[in-house]
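Apart from one protein chain that is not included, each protein chain of the complex appears where it belongs.
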Amino acid sequence: MNTWGTIFRLTSFGESHGTAVGGIIDGCPSNIFIDADFIQSELDRRRPGQSDLTTSRKESDRVEFLSGIYEGKATGTPIAFMVRNNDQHSSDYNDLKDVFRPSHADYTYYMKYGHRDHRGGGRSSARETLSRVVAGAIAKTILQEQGIHITAYTSQIGSIRLEKPYAELDFSSIEKTPVRCPDLETAERMIELVREVQSAGDSIGGVITCVCKGVPAGLGNPVFGKLNAALANAMMSINAAKGFDYGMGFEGVHGRGAEVNDLFYRTESGTIGFRSNHSGGIQGGITNGEDIYFRVAFKPVATLLQSQPAIDKEGRETVTKITGRHDPCVLPRAVPVVEAMAAMTILDELLKDHSMQNPFSPY
Amino acid sequence: MNTWGTIFRLTSFGESHGTAVGGIIDGCPSNIFIDADFIQSELDRRRPGQSDLTTSRKESDRVEFLSGIYEGKATGTPIAFMVRNNDQHSSDYNDLKDVFRPSHADYTYYMKYGHRDHRGGGRSSARETLSRVVAGAIAKTILQEQGIHITAYTSQIGSIRLEKPYAELDFSSIEKTPVRCPDLETAERMIELVREVQSAGDSIGGVITCVCKGVPAGLGNPVFGKLNAALANAMMSINAAKGFDYGMGFEGVHGRGAEVNDLFYRTESGTIGFRSNHSGGIQGGITNGEDIYFRVAFKPVATLLQSQPAIDKEGRETVTKITGRHDPCVLPRAVPVVEAMAAMTILDELLKDHSMQNPFSPY
Amino acid sequence: MNTWGTIFRLTSFGESHGTAVGGIIDGCPSNIFIDADFIQSELDRRRPGQSDLTTSRKESDRVEFLSGIYEGKATGTPIAFMVRNNDQHSSDYNDLKDVFRPSHADYTYYMKYGHRDHRGGGRSSARETLSRVVAGAIAKTILQEQGIHITAYTSQIGSIRLEKPYAELDFSSIEKTPVRCPDLETAERMIELVREVQSAGDSIGGVITCVCKGVPAGLGNPVFGKLNAALANAMMSINAAKGFDYGMGFEGVHGRGAEVNDLFYRTESGTIGFRSNHSGGIQGGITNGEDIYFRVAFKPVATLLQSQPAIDKEGRETVTKITGRHDPCVLPRAVPVVEAMAAMTILDELLKDHSMQNPFSPY
Partner (left out) sequence: MNTWGTIFRLTSFGESHGTAVGGIIDGCPSNIFIDADFIQSELDRRRPGQSDLTTSRKESDRVEFLSGIYEGKATGTPIAFMVRNNDQHSSDYNDLKDVFRPSHADYTYYMKYGHRDHRGGGRSSARETLSRVVAGAIAKTILQEQGIHITAYTSQIGSIRLEKPYAELDFSSIEKTPVRCPDLETAERMIELVREVQSAGDSIGGVITCVCKGVPAGLGNPVFGKLNAALANAMMSINAAKGFDYGMGFEGVHGRGAEVNDLFYRTESGTIGFRSNHSGGIQGGITNGEDIYFRVAFKPVATLLQSQPAIDKEGRETVTKITGRHDPCVLPRAVPVVEAMAAMTILDELLKDHSMQNPFSPY
């Protein structure tokens, strides 16, 4: 449904061309300072129209908080928020009223609900991710105070792939280019590719990599509560996501156990260290204290600014004529969404862990 | 935690070397015929010792049902079941009592729970998946009556990869070889590779592909309830899983929208058809009636039959000396587990859908 | 937390003197007609200032819908709504800033959250029940189409008790008096009592009776999912509720089995009938098709318009000086809230039942 999380929970609402989008955050610890400026700056990273590589839809995306905050702090009660939709251009969609776009949720929503909200894809629009970014920003604030830092970046667009491992990258460069790839040379090639795709009225996919530093050992749960399963679920719930892997992931199948096992060693200070991190910070579903890293694959967006054969509600063949405003590549704007879902997942786990652990034992 | 599902729910229990493993299935529709022979045959596909490529642990794995079945049918009340552990060889693990195996859940469980059940990995052992196979077999029975068929197979071991798409394979060959790869020539090469790895006391990973045929359009939910997110969560909860993708998945990032969009057409009978299925049967989180297919990547098992540098509970460096019985490659025995989790996920969605849909509307 | 329900779910937000109160309804069947006028008329029954027996706080309580409705019908996506707070008079509460009112949530919230939102009781205010009335009105609309009708009325205020059983009452008289008691003679005595209590700056409690007609047999679940347990939970979540019983309830302990068992008989048309309904329509947690009826006890509201000894945050003794606007008796305004929670509970059960039942069996 539309609620995510166990302790730290987000219930999301809103359609692309309805009155507003927003949500309710429940389970936010009380007395946490709510940094409205930081939340807005995260929303701005997701906002349409931030560069010429994204849709030209103009939304100021100013968030209004309706409850749960008093004198700048979370009270522990639900934090409701909303962003009104301004620049809707619903008329752009009139031609789509009875047409199903190929590879789009148009058709499947119609099959499920038996009706059509054709304006901007209704609930299936990526505009919904706005509510995740607000909740994620609050989660990030809490995690940062615990020394946990979450960073995502674009590591592949089409066949242009950033080959360097994350440890060799300068994360401070991520925001320097509109594609959010920290390697500036690779970023340039990505930008060129996106421009070319954009001018053809086409679209292109890619991969986002995310790194979580500072996560303590012992988070996550056995069996169905594995942290990697929770992360996979969170990431695959993002629009256009087609794949998830963590640690050595799909590449890891080429190696043998003796090569890819992460060996322990005793550090000089007597603590336990790891000689490698093919595990991606998670073993048996539970964190080992090393960096968590994972990848999310995104498909090319389905809606194209070119005509495609389509079908209407009566099953007649037709063509799409799309004059709306669409991103040729969702990756740059999906980066803050991936970070938000990662932050929410890890915070929720951290809050669960406080209760699941033995709170009474001297251990 | 240890409960999976919303309507059709499995709560699992048991450790590798405890008294028994098993579970409780809640939400099974009443009056369903429970086919004990089929359930046992599915367990036999997961059973250790079924070929010389798997662990030599000998378990008959006979399931005992404790409740919820009367005169051969589900009553609608909880179905409890268990399999007693027989061939435990706990003494094999004495050397491991204070040692953490590299890349294993040993260390992370200790960090989480503050104690050690060293015998066979305790709850982190893949023996837990037995309960999933029982619940999955019941789910499969129900789905088959609805015309839904779920088939998984080994599509890659190490670098040996089955290149043919699933549509060109003869699924009836899957059970003909111990690696469960339907292409017999590829299977031979896989078997050779596993033998080589086995004789070196090493381990190897791979990829399982799963295909779900006959799933009706309209299953799954928007936003956080996407069917692909539920499948990702289910698959990543399986031991040793490192990655998940569906449809064109990670490969799909190379194409452009105009190439990979699945175009509609009007069939001769006037219904809606799809010219391709890059979507993998799911658009916007909801099924479109086409085949669902996805891949799951598995790492090489961490426990090796060779010495590895390790660390003990006091942080001293040591080496592992493992004399237990272990699979060099989990893929063949993971095939029925992947099928089970897929069946449970789709059945749960089907049951949810019956309630979420408008049950009152004439539509 | 702040989410209620399994399939039909309400997540509620808002404080008495914050920006707005409202909620998100998830799981509403699609294509249901949303009757805005009926929803508003239900809100008006709960609205402050509707008679001289209630608080004089003036709120128009106009509901604004933000999502989930298109062309007058539910789309199946989340229905978000809010009511802005207008007549807040937060200054009335300045004297309360550091004072805990006796028998009020002031003190317990402070113990839980470590902070104080003193304005109007914040989240503990009965103003929160507004969101329940909106969701309940939608639930009622759906139930009415299924022939299910839910009616609550005031059956006791202080020691003035309506002795007639519900079957002898004319429900069309409920709205004729400000106390919502259908027996006009008893209502007059109740009104007199409330006036007397009001002029003394005191408060008084009572009992609301609720009757649900037309509920089909077979709703509810065994063990922890009993319908009576769900109703008890729903009713006890209403502010100031102190007790719940159904059927013969607390009175039933005086009878013996042979007296109070509800005997079956064969009706003239050959169906099964019941000679009595001491069960209150529920046996073993599951409905039997007879009327469901239950009672909810409410305490006198804690906030009095008279001085009471109190304590401040530093533990110093003081007195409350309350000049706000408060109801001397919550019963009349709680009637629509009881109905709303009953409607939501029965609808949620009805939707669950569609999935829990054997949807595949010919039975």
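Per-chain numbering from 1; labels A, B and C assigned in written order.
In the analysis below, a residue touches a chain if its C-beta (ideal position, glycine included) is under 8 Å from a C-beta of that chain, and two chains touch if they have at least 3 such contacts.
Keep in mind it's a predicted model, so treat the numbers as computed, not measured.
Considering the whole complex, the residue from C:191, C:304 or C:350 that touches the absent chain is C:304.
In the full complex, chain C makes contact with the omitted chain through residues 1-4, 12, 100, 102-105, 107-109, 111-112, 114, 123-124, 128, 156-159, 197, 200, 202-207, 217-226, 228-237, 239, 241-250, 252-258, 260-266, 270-272, 278-280, 282-289, 295, 297-302, 304, 306, 308-311, 315-317, 353, 357-358, 361, 363.
Even with one chain removed from view, chain B keeps its contact list with that chain: residues 1-3, 9, 11-15, 18-24, 26-27, 30-31, 64-68, 70, 73, 75-80, 82, 112-115, 117, 122-123. Along chain A, the points of touch with the absent chain fall at residues 7, 27, 29-32, 76-77, 142, 145-146, 222, 351-361, 363.
Going forward, only the chains that are shown with their structure count from here on.
Taking each chain's centre as the mean of its C-alpha atoms, chain A lies 26 Å from chain B.
The distance from the centre of chain B to the centre of chain C, each centre being the mean of the chain's C-alpha atoms, comes to 46 Å. For chain B, the set of residues that touch two or more other chains comprises 222, 353, 357-358, 361, 363.
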